[in-house]
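The complex is shown incomplete by one protein chain, all other protein chains being positioned as in the whole.
So, chain A:
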Amino acid sequence: MSTLAQKKGFGATLWDYLTTVDHKKIAILYLIAGGFFFLLGGLEAMFIRIQLAVPNNDFVSAGLYNEILTMHGTTMIFLAAMPLIFAFMNAVMPLQIGARDVAFPFLNSLGFWLFFFGGVFLNLSWFLGGAPDAGWTSYASLSIASEGHGIDFYALGLQISGAGTLIGGINFLVTIINMRAPGMTYMRMPMFTWATFVTSALILFAFPALTVGLFLLIFDRMFGSNFFDPAMGGNTIIWEHFFWIFGHPEVYILVLPAFGIFSEIFAIFSRKRLFGYSSMVFATVLIGFLGFMVWAHHMFTTGMGPIANAIFAVATMAIAVPTGIKIFNWLFTMWGGSITFTTPMLWAVAFIPSFVAGGVTGVMLASAAQDYQYHDSYFVVAHFHYVIVGGVVFALFAGAHLYWPKMFGTMLNEFLGKITFVLFFIGFHLTFFIQHFLGLWGMPRRIFTFLPGQGLETANFVSTVGAFFMAAAVIVLLINVVITTVKNEKVGNDPWGDGRTLEWAIPSPPPFYNFKQLPLVRGLDAYWLEKMEGKQGMSPAEPLGDIHMPNNSFIPFVISFGLFVAAFGAMYRADYSWGIPVLIVGMLITLGSMFVRSIKDDHGYHIHKEDLEDNNDKGVKA
């Protein structure tokens, strides 16, 4: 029970985090690793914008530009946005449903380490002969023609980290289905929990398509098959379908949790119940469902024919309806509420117009005939940055400020938070708004430079200036984090004062067992209900008893490390004689540690009732 120790050396803390199965610590791991990759992806973005600041620039070469661009997209989607979302899901969702942990704590840790090693593997490509360079979509003909090992790093790295994501998603599903506290019916679950639920279902159904696609790519590139090679009877379009059957749900995997975070924020800082809760749930489920019916809108110009284009165009436009429902519900939540403009609330309010702008260009793109004009131009770049940055990244910033006290027990500085917001908001619109017009003026996407005298200079320069604003905003946030951590002023259960859901009823950060007694949930916004009746906290649903806890384990780390080693073997198999042995050793490490896990009985331990009794809520050590 290392968590009970008061003071620990650095080594002990490190070991604790390497072996932890506690969802709150795994959340912190996701936050740190995802944050690191976010900075990396941001750095790549700065290089892109510097290169495009002026015409005929030679800041980077064409080949290197392709690598930077590819790694920016891949890193941001798979290694930054997804893990950061997983950080908040891990930190908050079990608390919101009144659970002591996720359903499979061991798998939770395995999911993190798989993601981590996959991400590290992918990024090692920079030092080992060049990064992938076929775009984050890695379309097959291009990616198979690509020389060197860049694309191999892409395929193997994403395969490993994708397995981690899939495991995480299944874990969340089982947790939400089985581990809700007494009284927490489905229709009393907080919106963020609902978003986690639907997102996890999307992960469950969407990621296998990516897995299959990546395996075919791996076989084509490394083991001599010809799935995507038309000259050998393959079909290059198959990759595009697999990628987008995964890829479109993926964008909703990113944005639904963002919707969830904003739903919490609007309710908390308007001091009102979320308007139209049941229609919000309905809209979330419907978006998840429709998200699977529209992938081919990314392929209007591949020659699918008018019938397929028409079907997918109509299906795509249909998604705007549930999205609109949500937008109006947020507006009505604010209407008549007593609003406080805290930092999270600023992000939430700014999110609405920003995201709507992205949705509107989405519907424009969805019209297949128009898309022949927009496709592969900067218009598309502007569209997806409006939805992803204006939706997802705003939510990540908002969530970081909102949940920081719950995760670390300290409040981020509000003044610096607002500076971050203003800088980022200005920078974001400066960078991406003008890109709509760049697209309409004919600037293609994914070009490494442009010529002078074509009317693209000013707009590109403006765009680059905007990027520096965003970089400044991130730096202010980092300073804020450092200051907050150094000051280390602890806060109470409900630091925002208006918390509505269960996580705000327990200490910040919560004790490692979360709830001494499982709470009794009597309605939506369970904690708010109790507060309105003048109660201090939740009424318990069970007598005080022993709590069963899982033991820490180093095995997830080893399993993931084995795959990391095996991936190197698979990649260098054709080049060096040590390839095959390394592949085998890696698989042995993985399978061996899985074997150990399955034969070794690990029943966990119990926290005894007596220990809980003399340990009043305040004195909880975390």
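Assume a contact is a pair of C-beta atoms (placed from the backbone, for glycine too) under 8 Å apart; a residue touches a chain by one contact, two chains touch by 3 or more; residues count from 1.
By our rule, contacts and distances are computed from a predicted model.
Asker: Name the omitted chain as UniProt records it, choosing among "Monosaccharide ABC transporter membrane protein, CUT2 family", "Rieske-type oxygenase", "(2Fe-2S)-binding protein" or "Cytochrome c oxidase subunit 4".
Answerer: "Cytochrome c oxidase subunit 4"
Asker: May I ask which residue of A:177, A:232, A:544 or A:584 touches the chain that does not appear here?
Answerer: A:177
Asker: Return the single residue from A:142, A:179, A:238 or A:422 that touches the missing chain.
Answerer: A:238
Asker: Specify the residue from the set A:204, A:339, A:529 or A:612 that touches the hidden chain.
Answerer: Here the residue in touch with the unshown chain is A:204.
Asker: One chain isn't shown here. Among A:292, A:332, A:468 or A:561, which residue touches it?
Answerer: A:292
Asker: Over the whole complex, note the residues of chain A touching the chain we left out.
Answerer: The missing chain touches chain A at positions 173, 177, 201, 204-205, 209, 235, 237-238, 241, 245, 292-293, 296, 304-305, 308.
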